[in-house]
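Just one protein chain is left out here, and the rest sit where they should.
By written order: A and B. Residues from 1 in each chain.
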Amino acid sequence: MTYQRLNSLLITMVVTVAFIWLAIPFTMAVLWSLVDPAEPWTADKLLPPVMSFYRWVDMWENSSLRYALISSYTLAPSAALLGLCLALPTAFALGRFDFPGREVAKLLCLLPLVVPPFITAIFFSALLFQLGLNTWRFGAIVFAHSILFLPYAIRILTVSFETVRQDHIDAARDLGASAWARFRVAYFPALKPGISATLLIVFIQSIEEFAIAFIIGSPDIVTIPTLLYSALGQDFVRPNAAVLSLILVVPNVFLMLILERLMRSANPALSSGKG
Amino acid sequence: MTLRDWVPIVALLVPGLGLILVLIGSVVYIAVAQSFGYYALLGQSEFSLEFWSDVFGRKLFSRAVRYSIYVGFWSAVLSVALAYPLAIWLRKPFSGSIGLGALLKAPLLVHGLVAAFLYINVISYNGLLNQFMQGIGIWSEPRRLQNDSNAFGVLLLQVWKNMPFALLLLTGAVQSISDDILDASRDLGAGPWARFCKIIAPLSISGMQAAMVIIFIGALADFTFQTTVGPTNRQSMAQLMVSFKSRGDWHSAAVVGVSLMTIALLGSALLAFTSRVIMRGGLR
Partner (left out) sequence: MAAIGIRGLSKSFDGFQALSELSLEVNQGEFLTLLGPSGCGKTTLLKIISGFLEPSTGSITIGGEDVTRVPPESRDTALCFQSYALFPHLTVLQNLEFGLKQKGVSRDQREVRISEVAAKLELEAQLEKLPNQLSGGQQQRVSLGRALVMRPSVILFDEPLSNLDAKLRDQVRVEISRIQQDYSLTAIYVTHDQSEALAMSDRIVVLNNGKIVQVDTPEDLYAKPRTSFVADFIGGANLISGKVSSQTEKDPITIETSMGQIETSQCVKDNVENVELSWRPERAKIGEGPYRGTIVHRAFQGQFTDLILEQNDTVFRIRTNNDKLCVGEVINFSLSPDDVVVLEADK
């Protein structure tokens, strides 16, 4: 009896803290983004006196928001596609071949995660400078992003390749399938969820990435995180920062939930047939 | 395996692993080289220990090192210390435990900068916290809470962001401990604290070490939290590095960068080793 009561007490406590931790800050952000400049929201009022989408419209039309959105949402898919192409061969090798040093190779693929992001960003830009490639910033960011997130891509695709069943491949061969047909029938079904998951994860990470976009991109290229960063610094206009925060978080939450569902469905989709 | 067999494998590894090694390798190489005076962007490139002695001699640097280690260490320890009891509590499913787990892991979905903004919003001069404290009479006037000099803002944000990650790792580690083993320890007389020290902690060590190391490295090298909500009279190492670079002093930036990497490596090894010793030491 007492255990259950203690449990319920703990649940209530945690939910309350989570409420303070999450719900209040977010509600504040939403409210701030809806403040109409006609009447400022002063400390004595519980809710903003006038609420409208003024801030949203204003930012869309006047500030770099539009530009940042375009940058972010073109950088991300490019990085995702490039990352996918770069990761596929390595994942194929790691997933389907057994060679000495394979575990070491798998570990080495995690290197980009170990080096602190700002170090990578600064010295990558130094490298570009030395190589004289520092003019095409957009390309540099896409390239850097795709390599930075390769650990995730390689990991996911390696697992996908490992789950491709040898007996499916053999059965296809036995029935006379060409290499392409074998790929379609034995490899592709196992890879599909892995490919979607990879594209999604690199996309999400690229949208959120700050260090490289900040160091290499500024001042020409503005992404949503760098815009938000500057909005938090010198020109701190609270409603604008609120709008940017929501634009950064809300799509990502949905994308992450989709990703979670994808990763979970990746396994049952692959167990076709018995034995 | 013959050389022939290796060729296709190496060819396949090149675009992925190969590029990773090239990129990270050259980044680290350039950082080290620049710290010793090479690859100067302007002027002469020659070997010199001058930059090292210069940066190390500055109080600014030693303060940044101490500060970054302070932030890194406490972020890791607090995140793990909060996550452990939660992971143990959520180990066996009960009604609502899945929802609770999701709720606790929600901050993982929120970008660091957004978290910084939300925090600033709440504690700002005319913000909610000040109004609340005045409302219930604890404070008579609003207080300036942002950019506090003890870096509580930074630590709070680091824990807010990292505790769910530690929870993720620790939940996996703790759930892999079979019920029978915990029941056996109970049967032999072990109470909750003894069960934690002697069974749960030793058997979940690698998850705990991974969490501590990853959080330590991330918090040590933090830039964004520091520059948005951190104390103004202190600099983190990453912040120092960026400021050197923006002034064109790439060599000093490189010195800070290489130091940062070294401290990250040594600190992680030390943390992993110490936590193992503490956990094991509590046993015998």
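Points to keep in mind about this one:
In the analysis below, contacts are C-beta pairs under 8 Å (C-beta built on N, C-alpha and C of every residue); 3 or more make two chains touch, one makes a residue touch a chain.
Just so we're clear, the structure is a prediction, and the values are computed from it rather than from any experiment.
For the chain excluded from display, the touched partners among the shown chains of the whole complex are B. When the missing chain is restored to the complex, the residue among B:Gly18, B:Gly96 or B:Pro202 that touches it is B:Pro202.
Contact residues of chain B toward the unshown chain are 178, 180-181, 183-191, 194, 198-199, 202-203, 284.
Note that only the chains that are shown with their structure count from here on.
Per-chain CA centroids place chain A at a distance of 19 Å from chain B. Interface residues of chain A facing chain B in the complex, by the touch rule stated above, are 7, 10-11, 14-15, 18, 21-22, 24-26, 28-29, 32, 42-43, 85-94, 97, 99-100, 105, 108-109, 111-112, 114-120, 122-124, 126-127, 129-130, 144, 147, 150-151, 153-154, 208, 210-211, 215, 225, 228-229, 232-233, 238, 241-242, 245, 248-249, 252-253, 256.
If you check the complex, the residues on chain B that touch chain A are 1, 5-6, 8-9, 11-21, 23-24, 26-28, 30-31, 34, 39, 41, 86, 89, 94, 96, 100, 103-104, 106-107, 109-114, 116-122, 126, 128, 130-131, 160, 217-218, 220-221, 223-224, 227-228, 238, 241-242, 245, 250, 253-254, 257, 260-261, 264.
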